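This is the structure I have questions about; it appears just below.
With one protein chain removed, the remaining protein chains of the complex are shown where they sit.
Order of writing sets the chain letters: A and B. Residues in each chain are counted from 1.
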Amino acid sequence: MKYFGLIWSNAWRKKIRTSLTILSVFVAFLLFALLSAVGYAFGVGANFADAERLIVINKITLINPLPIAYQNRIAATPGVRSVTHNTWFGGYYQDERNQFAQFPVDPEEYFSVYSELVLPDEQFEAWRKNRTGAIVGQALADQYGWEVGDRIPIQATIWTKADGGRSWEFDIEGIFSSKTAGAGATTFMLFQYDYFDEARAFGNGTIGWYVLRVDPDADPVQVADAIDQQFANSANETETSTEEAFAASFAKQYGDIGLIVRLILAAVFFTLLLVAGNTMSQSVRERISELAVLKTLGFTDMSVLWTVLAEALLILAIGAILGLGVGWLAVEGLNSQFGTQVPLYLTPMAFVTAFVIMVVAGILSGIMPALQAMRLTITDALARG
Amino acid sequence: MSKPLAKLQGVSRVYQKGKERVEVLHDIDVEIPEGDFIAIMGPSGSGKTTLLNLLGGLDKPDAGTVVVGDAELSSMSNSQLSHWRATHVGFIFQFYNLLPVLTAQKNVELPLLLTRFSSKERAERAAIALDIVGLADRAKHYPRELSGGQEQRVAIARAIVSDPTLLLCDEPTGDLDRETADEILKLLQILNKEHGKTIVMVTHDAQAAEYANRTLLVDKGKLGFKAAA
Partner (left out) sequence: MKSIRQILAVTLLNLRNLPKRVAASVVAVIGVAAVVMVFSAVLSMATGFERTMTAAGADDTAVILRSGSTAELNSGLSNEQALIVANAPGVLKDGDQPVISAELYVIVDLEKKATGTEANVPFRGVQESAFAVRNNIGIVEGRMFEPGKNEIIVGRAAQQEFRGLELDSVIRFGKNEWSVVGVFEAGGGVSESELWTDVRVLQGAYRRGNSFQSVRVRLESVDSIGALREALEADPRIDPDVSTEREYYSEQSEALSTFIKVIGYPLTILMSIGAIFGALNTMYSSVSVRGKEIATLRALGFGPLPVMVSTIIESTLLALIGGLIGSVAAFLIFNGFQVSTLNFANFSQVVFDFAVTPDLIRQGLVAALVIGVVGGLFPAIRAARMPVALALREL
């Protein structure tokens, strides 16, 4: 730590050069933050996956419905603690651009399976008692300025009503939050399945998919097999998987977005390393005689190596911290604007990754000049200077 | 004459220059008494600087032994030599070799980073050293803001700050005008007489050599003391 003053002074030997290098590092980490947040949006389902939850879908595809009659048989399967069902409503609010997720559900069952959702008891009761009641997530309510007591129309793209209408009206009875961190945790709306099933023009008696919670001591894989076997060779065969596997395979439908993001970042950081490495070696080349003086004064080869390496790390760290900081602010800002469509979020893991990249990039960019500085022989260097 | 501080016995140093073998020093024996002020003179390429580097543990002989104080430099490792230099010897160069990115004060403190002193103690000691060389009022200045003579004084302060017994000077006045050079040489004399530093100074300025107690002549790898004037 006592070398810090020396390292700091050396780093700012050429202010323009160091500032430019820090700025390129800044840009690289800003991009890292933004692209990580976008990557999060594509895998958002997996972020809320619960190992004890299973998803039961129609074996043909997710969009083929299942009969509501399956619910009791699934509930009776050994190892199943609670079951609820979901259906994709696919509506929008006022404008086609305002799409967000709505699900007709059974209130009690839904909350027993999705135990991470938090809703005040009196709001839950009010929702349960109101056939046309709905509850919305906090992020959704914030975006559209909804409050409890509002009556909102949702335009259906799939589910026309029996009377031919496409506009479904709901009373907001509650606003829920989630114990799970991360954008996208509260960007959907729930309403009563009973109302939905009676009012829709077609598809009555079916649901989209089942979600169930297994007993803590049950083996999820065995439970999944048992469910699928029950419905084998029936008109609607099922495919049961863990929520996590389901979310992961759904994310893959978009193509390998993660791979593309990683390729871009690799290109960015490769360039960054070149810039930073070049700066460091220029800087070392300029002060060969100074390094020799340090050694003359009694600095060992190793401590000279460390001062150069630490300087590279310092430059990387300043740029990285600034880049991540601004990136984080940008992600938060964008999320409050567009979060219900594209939930953007910087996970703690992203910060850890950034830290590791920072250290590795610092070492890679500093190691060659540092070794050069370490191997310097005093007599040669002084004679040259 | 007091006991020798440094003793070179049978020292040879050979450089390989391309295909040519250059023997810079050949079988040298020399003793430097503690508290002495010796000037080394000789033509370019005669081995003056090599001799100085050997005394400072910057270079090792191909044959013979170099002993300074209790330390046998010729048999020490590079990192042992580094630690030894930090406390036993101070260097003064022709071009001062201050770090341009540090203030005078911080330049002087540099060798103390290798000690256990606290930052407060380091600052105090550096201030004393700057005071000795008469630059207490220039502590906050960067090297580019100082004159050549002042830079050399800072370099001298840096050389003495860790209180070494031996000061090695390589053409300390080579880049200075006469008047400034005389001031620097007087300062070295004071350090020798009042602070008891043993000084070895390479120079090819005969007037500079006169400030020393004795002059050692080096030519074609051989030594000889100049008769006292």
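The criterion applied here is as follows: a residue touches a chain if its C-beta (ideal position, glycine included) is under 8 Å from a C-beta of that chain, and two chains touch if they have at least 3 such contacts.
Bear in mind the structure is a predicted one, so any value in this text is a computation, not a measurement.
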| request: Determine which of the presented chains are touched by the chain that is not presented, and list them. | output: A
| Of A:Leu274, A:Met302 or A:Leu329, the one touching the omitted chain in the full complex | A:Leu274
| Mind pulling the chain A residues that touch the left-out chain? | 16-17, 20-21, 23-24, 27-28, 30-31, 34-35, 38, 59-63, 90, 96, 155-158, 160, 164, 166, 202, 237, 249, 252-256, 260, 263-264, 267-268, 270-272, 274-275, 278-279, 281-282, 342
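As a convention for this text, only the chains that are shown with their structure count from here on.
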| Which chain A residues qualify as touching chain B in the complex? | 2-3, 5-6, 9-10, 12-13, 289-290, 293-302, 378-379, 382, 385
| Touching chain A in the complex: which residues of chain B? | 53, 56, 58-59, 78-79, 82-87, 91, 93, 95, 97, 99-102, 106, 110-111, 113-114, 119, 158
